[in-house]
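All protein chains but one are shown in place.
First chain written, first letter: the chains are A and B, and each begins at residue 1.
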Amino acid sequence: MTNFLHYAWLIPSLPLLGFLINGLLRNKLSKTVSGGIGSAVILASFLLSLYFFVQVKNGNTYTAHYFDFISVGQFSIPFAFQIDQLSSLFLLIITGVGFLIHVYSTAYMHHETAPHFARYFAYLNLFVFSMLLLVMGANYVVMFMGWEGVGLCSYLLIGYWFKNNDYNNAAKKAFVMNRIGDLGFLVAVFWMMQVFGTVDYAGVFKQLPGSIPTSAIVGITLCLFVGAMGKSAQIPLYTWLPDAMAGPTPVSALIHAATMVTAGIYMIARSNVLYALAPTTMTVVALVGLATALLAATIALRQNDIKKVLAYSTVSQLGYMFLGLGVGAFTGAVFHVMTHAFFKALLFLGAGSVIHAMHHEQDMRHYGGLKKYLPITHFTMLIGCLAIAGIPPLSGFFSKDEILIHAFAANPLYYVAGIAGALMTAFYMFRLYTMTFLGSHRGHNHDEKPHESPLAMTVPLMVLAALAVGAGFLGIPELFAHQAHLLQSFLHPIFEKGESIMASYSHHQHPSHNVEWALLAGSVGLIVIVIFFAIRKFSKFTISTGQPSKFAQLLEGKWYVDELYDAVIVKPLLRFGGFLNTVIEKSGIDKAVNGIGKFVQYSSRQMRLLQSGNVGNYVLIMVVALIIIIRIILYN
Amino acid sequence: MPIHYYIYQACVLFSIGVAGVLTRRNAIIIFMCIELMLNSVNLLLVAFSKLHYARAVAAGAAPTTGTEAQLFVFFIMVVAAAEVSVGLAIIVMMYRNVHNVDINFLNRLKH
Partner (left out) sequence: MNLTQVLFWLLSAVAVFSAIMVITRKNPVFSVLYLIITFFAISGHYILMNAQFLAIVNIIVYAGAIMVLFLFVLMLMNLNKESEPQKNKYMLWSGAIAGGMLMLVMIHALQTDVPEKINSIGAGDIGLIKNLGLTLFRDYVVPFELSSILFLSAMVGAVIIGKKE
């Protein structure tokens, strides 16, 4: 046994095994068995990941080369896994949160029939497998395989209830939007092959900074970012994520917290050296992230569907992560991915618990006063809301603060906009909290009281709540304690090169401790004020029949971005398709094909008349032919 | 006389024969046009016979060159005579059947 890290293939193959068992034997297995298998393989992966993480923590990183995936001439793409600080951290997040979601799902999905239940777990396992592949790959091609895999699984899971056509449309939308992004990723990979001659992380970063022209790097990074836009739901490709709520709630939790949407962040963090060399792209990333954060936050202010609010909050938080990446806070972004994974999974699973209790009612206007019926859910959700709002000392505070401080260093305007987004976040999260748990119950049927969810659902909630509280202490800023940012020192080997490159050209002054204190105190104060305002405003919420203001309508309509896309892209495409169908296909190609047939028929009918049986005609034709033949023979 | 005058003469006669075949419907006249065409070819053959004879004499060769062409004309006449006898018999036969010699009545070929 040379190095136990060589057995890294076990981590993704366990979920794959679970997928195969559940997928192939779905008609044979009982619900308990399939749920058990689905969860157990993830748990095993998690334990392995934990072991690997400890190994990596002790400075034992490893690149496991298994076989050559593609080998053409001098160029080869190995199938290799890379176990280092970044991937081991993501492994922990994916398998850890993934395991909790699996356990939660066994209860949440219990009303499904056994084959569909097994199908659900098969997809879930495949999803985790793809994400693991994405994270563990040692080159961009293996990452792309996982990248495509999560796209496929998101399609399968969003369209899990395939009998509902709206859900199918949402699934298709997610798939198509992801494909647009994937194209960008693919172009970037090809470009990379051409420029660097390799797609290995190590091979690519080794050549940097070097003689590679900046224009090529900017192009590659922009294409990669297009891929990230699709996967991580940034403007303009974010609209699929709210629609992805069509899937079962744990799936939303999985997509939003542990897998899929963090892929874009992971990819950019992984490529930090490339991005550091392309300041233009960094600015684009920061601006797109900021714009997404603000846009999604405004939309979330007026949504009534509990899952939609959470979905837009995810888009918004992803925007923060990209802002962090864009201003060079790679550690901050990854930190936020981690804390966000905890509290967003917590919020989604909590929302799932509420929906479960309310018999699949998702409209918050019909909630209210659930505090006394769902004590555990209420408490954990409160923690989640506080965490996402950024109340110290919960995890969201630390991670968001780190990003915002870096943004302030890069450009104070970023900071102002970021704080505005954070305030909106606090507002809509506590709007959600208040409308759901406080006030009086506004449910339809008062006879049947909502009841607390079973243990399989509440235990994951409690675990996640604990993580949401505690995870922040991994990244205590320099401000509070010296050398206490554990995550930063842990990830230092990954981001060292990128950060040093960035430091070489940017002269951002890290704000002094006094300024930082002031900013922190100010933002926390504002957030607390907003929270109380939100609780006050919505605790006496009644369903109003009045006409909302124009601006509120605009927010409720999600800025009509979907309608805009529909009008600008979908409709013209459909019209173009119709044009191709009616004009090119029917009256062009079909007409041509039929025309040839008709021409042959017609001309043969006309030619038939030549065979009049009249000798004179024959002779005439013979003479004409003779003239032509003589003409040809004697003059050539 | 230059040889090409005879060639032109024969071509003109032949073409008149062809035009006659194409434009007339009376089977007998068409037959006569065919005879005209045969004769134009005969004329050409005799002219060429003389041409070769003149060349042979000029080159000092045997003075019998060219007899073959004239014999060919002779045989053409033989064949034409035989053909006319059979052809006219056919026309008579046709007239007896359809009481006409218009070749447009002979459109049975398409059946």
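Quick notes on this structure:
Convention: a contact is a pair of C-beta atoms (placed from the backbone, for glycine too) under 8 Å apart; a residue touches a chain by one contact, two chains touch by 3 or more.
Computed from a prediction, not measured in an experiment: that's the story for all the values here.
Against the chain not displayed here, chain A makes contact via residues 616-617, 620, 623-624, 626-627, 630-631, 634-635. The omitted chain makes contact with chain B at the following residues, 1-9, 11-26, 28-29, 31-33, 35-36, 39, 42-43, 46-47, 49-51, 53-55, 57, 63-68, 70-71, 73-75, 77-86, 88-93, 95-96, 101-102.
Convention: only the chains that are shown with their structure count from here on.
If you average the Cα atoms of chain A and of chain B, the two centres end up 95 Å apart. Of all the residues in chain A, the ones that touch chain B in their complex are 611-616, 618-620, 623.
Of all residues in chain B, those touching chain A in their complex are 18, 21-22, 25, 103-104, 106-111.
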